[in-house]
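Of the protein chains in this complex, all but one are displayed in their positions.
Should a chain be cited, it is by its letter among A, B and C, assigned in written order, with residues numbered from 1 in that chain.
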Amino acid sequence: MEDHARLEEAVAEIAADMAQRTDRGAVASYIPELARVDPNQFGICVVTNDGKVVAGGDADVPFSIQSVSKVFTLTLALGLVGDTLWKRVGREPSGNAFNSIVQLEHENGVPRNPFINAGAIAVTDAVLGHHQPRETLGEILRFIRHLADDEAITIDQTVARSETENGFRNAALANFMRAHGVIDNAVDHVLGVYFHHCALTMTCRQLAMAARFLANGGRHPTAGHSVVSSERARRINAIMLTCGHYDGSGEFAFRVGLPGKSGVGGGIMAIVPGKASIAVWSPGLDKVGNSRLGSQAMERLAKTMGWSIFGP
Amino acid sequence: MEDHARLEEAVAEIAADMAQRTDRGAVASYIPELARVDPNQFGICVVTNDGKVVAGGDADVPFSIQSVSKVFTLTLALGLVGDTLWKRVGREPSGNAFNSIVQLEHENGVPRNPFINAGAIAVTDAVLGHHQPRETLGEILRFIRHLADDEAITIDQTVARSETENGFRNAALANFMRAHGVIDNAVDHVLGVYFHHCALTMTCRQLAMAARFLANGGRHPTAGHSVVSSERARRINAIMLTCGHYDGSGEFAFRVGLPGKSGVGGGIMAIVPGKASIAVWSPGLDKVGNSRLGSQAMERLAKTMGWSIFGP
Amino acid sequence: MEDHARLEEAVAEIAADMAQRTDRGAVASYIPELARVDPNQFGICVVTNDGKVVAGGDADVPFSIQSVSKVFTLTLALGLVGDTLWKRVGREPSGNAFNSIVQLEHENGVPRNPFINAGAIAVTDAVLGHHQPRETLGEILRFIRHLADDEAITIDQTVARSETENGFRNAALANFMRAHGVIDNAVDHVLGVYFHHCALTMTCRQLAMAARFLANGGRHPTAGHSVVSSERARRINAIMLTCGHYDGSGEFAFRVGLPGKSGVGGGIMAIVPGKASIAVWSPGLDKVGNSRLGSQAMERLAKTMGWSIFGP
Partner (left out) sequence: MEDHARLEEAVAEIAADMAQRTDRGAVASYIPELARVDPNQFGICVVTNDGKVVAGGDADVPFSIQSVSKVFTLTLALGLVGDTLWKRVGREPSGNAFNSIVQLEHENGVPRNPFINAGAIAVTDAVLGHHQPRETLGEILRFIRHLADDEAITIDQTVARSETENGFRNAALANFMRAHGVIDNAVDHVLGVYFHHCALTMTCRQLAMAARFLANGGRHPTAGHSVVSSERARRINAIMLTCGHYDGSGEFAFRVGLPGKSGVGGGIMAIVPGKASIAVWSPGLDKVGNSRLGSQAMERLAKTMGWSIFGP
């Protein structure tokens, strides 16, 4: 109870403070749909394992979750192909920019982890399996709606199309992996699914809800069943901690101390294992591509609540 | 109480099992002193925050802690120069071998983190400050003896000399950083201190004792005072989690789920924040240079005790 | 006259000797059409600036000229866009494998020279300009037939199709350059033209004829007009010397001492400035992808005739 009160106070204070900030970073500009987003927005939502939902600011404004979607496709892929997934994608931090192709060449087309672009494309290929892109997208969408208990979640087709038209670098990565036999499906099929799941549009509330299973030892708290085993949930959290923020993953672990995943749309999802799931959103990015105010909000929340996984 | 019993049982079982294993990996061979170590050894020691010490196997056999010492010099350096340390060393995982010089060239001589060799050499330069190597080594030794409550800990001069004679690659790293102004002292002074603190000889018991402050929010549990602030303790733990095992850091996070630091002598130190500190040792290494049986023992212990920081 | 006699003798001896060699290297195997070529073939043809044609061995057997075609498209592109070509492709040796993508990332998508794959693709984009692929291929074919005074030269459509089906790595390079704005046309158009001009099928005789202008200060010796200025001919020769043999360019300069260009089909074209043009062919390749016997034949011919550009 006391904790809920402290949480409500913390979220309210953070939301109020962030609404006034002027140093917001620049929004992503590589596609017009993201470039147009108003930077003066900030949302936050926390869902505790005992079911309390605490929201603040623009928690109900939908935004493009972009790379945050990689956590859900990783979860799906592990369910579909199990640990054989790790034959085609590693789980080590990359020490490079999210879209670097250098590492791929040095390591024979095997991406370092599932959260750099190349790795997420390889994961998407595994999710695709022998199915058609349309079916696969349907499955991804159903999965996320189920996780969030919310049928209103959709994919923004305009964003997906825009990504496709500007996705030459991802096409380079995909072709490179295809050349090394790391992906099996036709490059344009894999990229089609990839660009579409990155174009998922969600609110902070929906995102925090969808992340609950990772805070709950893999269980869907309302449906009751296991989405993944508790061991797999821990492992997904571990990968988020070491690789979830591109070349700022060490920094996020250092400052916030929670497993998390960011996207260039300005969203960040984080997990307090055994306690809560969190989503924050603010479109302005720092120099490595993570939400500037979002990262700061996470740091402050984790500190106030004593939630760091690295100690009291 | 029940927990203590479970811990004692787990440690005993692990020690018994590891004593019988034959797939031990190869001991480090780049200096004769390490190459001569008998691979058929395994030690483990856990110290809980409530003061219980549980040891198994060769927990009282001294070994060369090598890179594990980097955690202690990092702690010292942060105490001496504070967060200005981060101007000359980063805190991102490297995505490269522990002794790579490529990253240094791409990033103007600034090492990615304090646990790759270059970073630990830069940290050693900060600890050295304006003092003489001999004084500095005395300070490091006093610090570790204090942390472990054990005056018997020493530096193996033969190992230190052997490292110096074979340390051309580290000399390359140090000269490269000196060329970029990242280290200030004479290269041979810095390397002298570095090779000597890596030559610290400790038992699992001593190492687990020395690590207690990181499990205790920065406090020395018997002396009572703060070694570092709780925030700094969390941050050191965070860096261990993301960077503590060279290019196997992601794997250790994935499998074990605890902040830890390994050394080529076969030792691994790990922290269960708020609960316990652990040291294991077995000289045979896996292909990225971490103790093979040591890593497995850590994985098993964390699983049995439910100690992963990534969830229940 | 005496020179002609010496040349005839040299060519005959080399052809006879190479016919008996058993250490021929392995033929390229990445597409079935190249993998099927009989390795026991060797052809050579020299055309002197005074019009003498000296052929030996399988000089009239057609083969896939592959990367040798890059010299002709470079010549065409310089004619079409002039020195502005150098804004999108460099002229420095690469120090990397022919199909490396690492350099592209480090240098913002600008390939180091026109003879690595990425550079040749960028050159092809310049040749394409605002035309359709079919027209452009027609123009390339007419150009080469004109240079060789031979209307029988064709493109092998089966090879071109096979390259297209296996060209994921080149597609990665092209998409990467497109992402950096280094190529303007649709990736599949550029690659279509690229794969087709690499599939040109020529004999040693035809190739040596087509290369005459580079030995003649840029002039077409029978048509009489200038194909390129003498300065441009020198410069194309210079690029062949420094970059013409992938990561074996230094070796070819060191051993042979002539500007040349090799292809994975086993052909090598070389220029003796002011004196002669040469083509050799033998399908077996050395470890960096250049014709093994072809390189040796070039070395011997240059030595016997005193043709090295680096001194008597």
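Keep this in mind: a residue touches a chain if its C-beta (ideal position, glycine included) is under 8 Å from a C-beta of that chain, and two chains touch if they have at least 3 such contacts.
If you're wondering where the values come from, they're calculated on a predicted model, not measured in any experiment.
Asks: If the full complex is used, which shown chains touch the chain that is missing here?
Replies: Taking every chain of the complex into account, the missing one touches B, C.
Asks: Just name the one of C:Glu9, C:Asp60, C:Glu92 or C:Glu151 that touches the chain not displayed here.
Replies: Only one listed residue reaches the unshown chain, and that is C:Glu92.
Asks: Mind listing the chain C residues that contact the chain we can't see here?
Replies: 90-96, 103, 112-113, 214-215, 217, 230, 233-235, 237-239, 241-243, 247-251, 253-254, 257, 259, 271, 273-274, 303, 308-312
Asks: For chain B, enumerate the residues touching the unshown chain of the complex.
Replies: Contact residues on chain B toward the absent chain are 100-102, 104-106, 168-169, 171-176, 178-179, 187.
Basically, only the chains that are shown with their structure count from here on.
Asks: Could you tell me which chains make contact with chain A and chain C both?
Replies: none
Asks: Report the chain whose CA-based centre is farthest from the CA-based centre of chain C.
Replies: B
Asks: CA centre of chain B versus CA centre of chain C: separation in Å?
Replies: So the centroids are 56 Å from each other.
Asks: Note the residues in chain A that touch 2 or more other chains, in rising order.
Replies: none
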